[in-house]
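Note that one protein chain of the assembly has been removed; the remaining protein chains are unaltered in position.
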Amino acid sequence: MKLSELLGVTVVTTDGEELGRVHDALLVQDGPVGAQGFAGLRLHALAVGTRSFGTKLGYTQGTVKGPWLLRAMFHRPPTLVPWQAIVQRSASRIVVDRRRMDEST
Amino acid sequence: MNGPGGEPAGRQVWAVLELLDRQLVDRDGRLAGKIDDVDFVVDDDPDAPPRVDALLSGLGALANQIGGDFGRWLASIERRLAARRDRAPSRIAWSDVKSIGSSVELAADRDDLDSNRGERWVRDVIIDKVPGAGHEAE
Partner (left out) sequence: MKKVFGVTLGILTAMGGFVDIGDLVANSATGARYGMSLAWAVVLGVVGIIVFAEMAGRVASVTQRAVFDLVRERLGARAGLVNLGASFFITMLTLIAEVAGVALSFQLVSDVNYLLFIPLVGFAVWLVIWRVKFTTLETVFGLMGLAMIVTIVAVVQLHPSWSSLWHHASHPTVPPGEGHPTYFYFAIALFGAAMTPYEVFFFSSGAVEEKWTRSDLVLNKANVYLGFPLGGLLSLSLMAGAAVVFHPLGVGVDFLSQVALPTSLALGKVGLAFVIVGFVACTFGAALETALSCGYTMSQYFGWQWGKLVRPREAARFHLVVVSSIVVAVVVGVTAIDPIKVTEYSIVLSAAALPLTYFPILVVANDANYMGDDVNGPVRNAIATFYMVLLTVVAAATIPLMIATKAGS
């Protein structure tokens, strides 16, 4: 499964509510240690939102804090969908169970 | 290991922000391309989260990111260039990654990377034929 296959995919809940599109994936470094002494990365959650432009700038993820005007335009805390909440995945949509989402946040 | 209710332990890395389109640097400090895609391996256990298996770099992988008609055209060029090779092109195994920072450092030499074959071709076929190509830099 490639990252490019996840990005831009529409995410809906089992109730039919549309949460937006996938624009990032949160990875956590708690996997088995590899050959370089570097622990593996596991996909913990998907970041879902309604905007598609400006998601790589760093405002949504919180690493860039200024200038004021750009932050106002691009800062949108993303909705995090844990991997376990996904019940169905295809090339064009991902269906998530809202109950499993709320448990983890 | 984290269950559904807990904060994950371990460093957090945003795949699109911190991996995608980042510079790859080989063990000698030479630039070795950009990360164009990330390959995950999904275990049989549906609850186990996917693991990063390899970084993908090269025209074929870049074409996936660009998408649309232009991306498909790029992908077809890459396929034609790759026609004679059997190996999966442009994969950098996760075991070759040394560190992730503002650039991603690899333990391999870029001449050993399949994703860098374009550079080697241009060097061997064109640049090395011009006098002074091996001229010491300052």
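Per-chain residue numbering starts at 1, and chain names A and B are given in the order in which the chains are listed.
Quick note on the criterion: a contact is a pair of C-beta atoms (placed from the backbone, for glycine too) under 8 Å apart; a residue touches a chain by one contact, two chains touch by 3 or more.
Since this is a predicted model, take the numbers as computed values, not measurements.
Set against the missing chain, the residues A:M1, A:A39, A:L70 or A:V95 yield one that touches it, A:L70. Contact with the chain that does not appear here is found for just one residue of B:V13, B:V42 or B:I66, B:I66. In the full complex, chain B touches the omitted chain through residues 16, 20-24, 30-34, 36, 57, 62, 65-67, 102-103, 110, 118-120, 122-123, 126-128, 130, 132-138.
On the side of chain A, touch with the chain left out of the figure occurs at residues 53, 55-58, 63-70.
Please note the rule applied: only the chains that are shown with their structure count from here on.
Per-chain Cα centroids separate chain A from chain B by 21 Å. Across the complex, chain A meets chain B through its residues 1-4, 7-8, 23-31, 34-36, 38-44, 47, 55-56, 58, 61, 63, 82-84, 100, 103-104. For chain B in complex with chain A, the touching residues are 1-2, 4-5, 8-17, 19-21, 37-42, 47, 49-52, 56, 61, 64-65, 67, 94-99, 107.
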